[in-house]
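Next up is a structure, given as structure tokens.
FYI, not all chains are in this one, though none of them got moved.
Residue numbering begins at 1 within each chain, and the chains themselves are lettered A and B in the order written.
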Amino acid sequence: MIFAKVIGNVVSTQKDENLNGMKLLLCKEVDCKGKPLNTYHVAVDAVQAGEGDLVLLSYGSSARMTDLTKNAPVDAVVMAIVDDIMLTESRLVPKKKQS
Amino acid sequence: MIFAKVIGNVVSTQKDENLNGMKLLLCKEVDCKGKPLNTYHVAVDAVQAGEGDLVLLSYGSSARMTDLTKNAPVDAVVMAIVDDIMLTESRLVPKKKQS
């Protein structure tokens, strides 16, 4: 899975009928520190993500493994909203000495 | 899914029989602001897209999840015509003060 930030959504009227009722989120990929990369993805929203949310995207056939997306011709889904990214390195930073 | 613009189509006589009746669209990838990228895709048309249309492309096994494409050896499908792309940033532009 990759990290992305929700930055908008896509409006479509003429579409495959299996897409009805799905919200298509426009997501900008970010790295694990939240830094924006120059890649965009359109993904179905399976977790009621809001704009600005940091989310996880799953690609390929796995994108059809939510109740909402099964049988739909979609190759990307937002399947989790990220609360926190715990980096080992940052935790290894020594605490300030108690003196 | 990714954004693309329909810029032509592909003619083929000698092909796998499961492709019969499908229109193969030539699509040029674009970014979320419509700027052309230097990547081309051939995708089956599942939504009667016309040349010049801004569309969404789905890749992989998901490309076989339309009535038209199931069981066909195709890895890309045009499954939606894009009416509008709503960017949060543009909406966040502060309205002109009413004074």
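Operating definition for what follows: contacts are C-beta pairs under 8 Å (C-beta built on N, C-alpha and C of every residue); 3 or more make two chains touch, one makes a residue touch a chain.
Nothing here was measured: the structure is a model prediction, and the numbers come from that model.
*Asks:* Let me spell it out: one sequence, repeated, and 2 copies placed. What is the copy number of the whole complex?
*Replies:* Copies present in the complete complex number 5.
The definition used in the following text is that only the chains that are shown with their structure count from here on.
*Asks:* How far is the middle of subunit A from the middle of subunit B, if each middle is the mean of its Cα atoms, in Å?
*Replies:* Whole-Å distance between the two chain centres: 21.
*Asks:* Applying the document's contact rule, which stretches of subunit B touch subunit A when the two form their complex?
*Replies:* Where subunit B meets subunit A, its residues are 1-3, 31-32, 46-48, 56, 58-66, 69, 77, 79-89.
*Asks:* Applying the document's contact rule, which stretches of subunit A touch subunit B when the two form their complex?
*Replies:* The touching residues are 6-16, 18-19, 24, 26, 40-43, 51-52, 60-61, 63-64, 71-76.
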